[in-house]
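Omission of a single protein chain aside, the complex is shown with its protein chains in their original locations.
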Amino acid sequence: MSLINAENVTFEYIRRDKDGAVEGINRAVDEVSITLEKGDFIAILGHNGSGKSTLAKHFNALLHPLEGTVYVNGYDTRDEGHLWDIRQTVGMVFQNPDNQIIGTVVEEDVAFGPENMGIKSREIWERVVRSLKSVDMYEFRKDSPQRLSGGQKQRVAIAGVLAMQPQCIVLDEPTAMLDPQGRREIIDAVTELNRKEGITVILITHYMEEVLNANKVFVMDKGRIVMQGTPRQIFKHADELKEIGLTVPSAALFAGELRKRGIEIPDGILTTEELVKEICRSLRII
Amino acid sequence: MFRDITLGQYYPADSYIHRLDPRTKITVTFLYMISIFLIRDIWGYLVAFIFLAFMIRISHVPVKFMVRGLKGIFIILIFTAIFNVFFTPGEVLFSIWKLSITREGIRVAVRMVIRLVFLVMGSSIMTLTTTPNNLTDGLEKIFRPLKRFKLPVHEIAMMMSIALGFIPILVEELDKIMKAQSARGADFENGRLSVRIKTMIPVLVPLFVSAFRHAGDLATAMEARCYHGGDGRTRMKPLRYGKQDYAAYTVAVLYLVLVIGIAVML
Partner (left out) sequence: MSIIADHLTYTYNRGTAYEKKAVNDVSFSIKDGEYVALIGHTGSGKSTLIQLLNGLLRPLSGTVYVNGEDIFEKDYDLHALRGKVGIVFQYPEYQLFEEDVFTDVCFGPKNLGLDRQETELRAYEALKMVELPDEAFFQSPFDLSGGEKRRAAIAGVLAMKPEVLILDEPVAGLDPAGREWIFRLLSKLRKERSTTVILVSHSMDDIAEHAERILVVNDGSIVMDGAPAEVFSYNKELMEMGLDIPQVSKVLYMLKENGINVNTDIVTFKQAIAEVAGLFEKARY
């Protein structure tokens, strides 16, 4: 059984004017089908307003599809009886670090999820300690979240989700409001969770460099999935990506420009290291 | 400019007072407030002063920090003083124009100001040493019996806790918006009151929009973390009375007895 299985999901936002008459219908998600297995690291790429966040909210029953069905561990997300099982299975981290902190002390905030699940006090303590340690925030447990940096706040938010012991974490543009240091912290933390603890990760972003660790990338435009594949496969299509307001990692862009000038650099370069290696190799051949 | 507000702020430290159960702190603060209204003479105030000074001392909150909290009620203090000095009938000391100052007036004014200062300082010891979450936990537990009368005790406590957490965020937001509109040439300092109220619209509209956005996002985040009201909810730090709480209750009761004793005897 797949962890998450979305079948032909469609979702519409209805815009109404002051009198409540329907002014327009915006199809945010348009017949999307996705299957996720345990241990996957999935990235969803798309420009602002491409429907990626709306789709993500379907994975833990924050939104319900207008048409189609989403199954989490085999449960239909519309099934009220399993709502809390679903939200416990698929945790979610949001964009704005300030709008998802509930506690006034780091450890109290992390405990919020397990408290809602009715876990016994002693086990909550164990979970809080473990979660904070796995995002490297244990030493800040007594601090006020307001005094932390953006990257640290987001790591606390991830710990808050981990304390619910989910099988999957959805991160909805978790780095959009962070500086380069904070972004590195979050991407490293998420990658480690996936590799060491086998947690399924769904990363939603419009930063190309952040999806390189994913084993599968979905590209969305106008509510549809227009491309899917490994990062290497996706970033071969620089021109198509540009057309839908995206780009490719700069090493790939660099390699493409060199190729256009008749220099032999292979397809599918993603990182600076790979690029430099290929340039050196190519120079030696000549 | 709004950063000076200490109301509802928590002062992180590890003191005897910080470690007390919030229920203890709420109850003792309540007893202390009652005591202030029972006091009639200088001896009573002296006892209250010693009690207050002792509490501040062991709370590890700097006195400077506490005094700054009084800034917020400074205008109220002035009003109270002026009102009482001029409008208390009694033995006239001297008159200015149609107003006369009486001996009783001065006495009442001084007493009222001392009372207010004592009340505010006393209750700020409680808020400065207790995290908002802890405070609302305490209130929730104290008022739990009211649940029988269909009062949504948990919901009210949760709302209070979130509202307290919102204050610093909104203050920061307000500061940002005011600066942004000032950069667009808005003038918040000059002009008549009616004009000044109008100039607040460019600040208030974005502030409300932002408050709703914060609230909406927070609600979604809480839902995503399985929040579904107080039923079946457990706590990481369940409230439990310890030795220090019984000691605090004893001290508080002894203090109250002393104050009542002085009020009755003298």
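Quick notes on this structure:
Residue numbering begins at 1 within each chain, and the chains themselves are lettered A and B in the order written.
One rule holds in what follows: contacts are C-beta pairs under 8 Å (C-beta built on N, C-alpha and C of every residue); 3 or more make two chains touch, one makes a residue touch a chain.
This one's a predicted model, so the numbers in the text were calculated from it and none came from an experiment.
Of A:47, A:130 or A:232, it is A:47 that touches the chain left out of the display. Considering the full assembly, B:202 is the residue among B:72, B:90, B:202 or B:230 that touches the omitted chain.
Of the options B:30, B:43 or B:65, the residue whose C-beta touches the omitted chain is B:65. Screening A:25, A:66 or A:276 against the full complex identifies A:276 as the residue touching the chain left out.
Remark: the residues of chain A touching the chain excluded from display are 15, 47-49, 149-150, 173, 176-182, 206, 208, 245-247, 250-251, 253-254, 257-258, 261, 263, 272-273, 275-276, 279-280, 282-283, 286. One chain of the complex is left out; on chain B, the residues touching it are 3, 11, 62, 64-65, 68, 176-177, 179-187, 201-202, 205-206, 209-210.
FYI, only the chains that are shown with their structure count from here on.
Averaging Cα coordinates per chain places chain A and chain B 42 Å apart. Those residues of chain A whose C-beta lies close enough to touch chain B in the complex are 60, 62, 84, 87-88, 91-92, 94, 96, 98-105, 107-108, 111-121, 124-125, 128, 142-144, 146, 160-161, 164. Taken together, the chain B residues at the contact with chain A in this complex read 10, 12, 131-133, 162, 164-165, 168-169, 213-214, 217-218, 220-228, 232-238.
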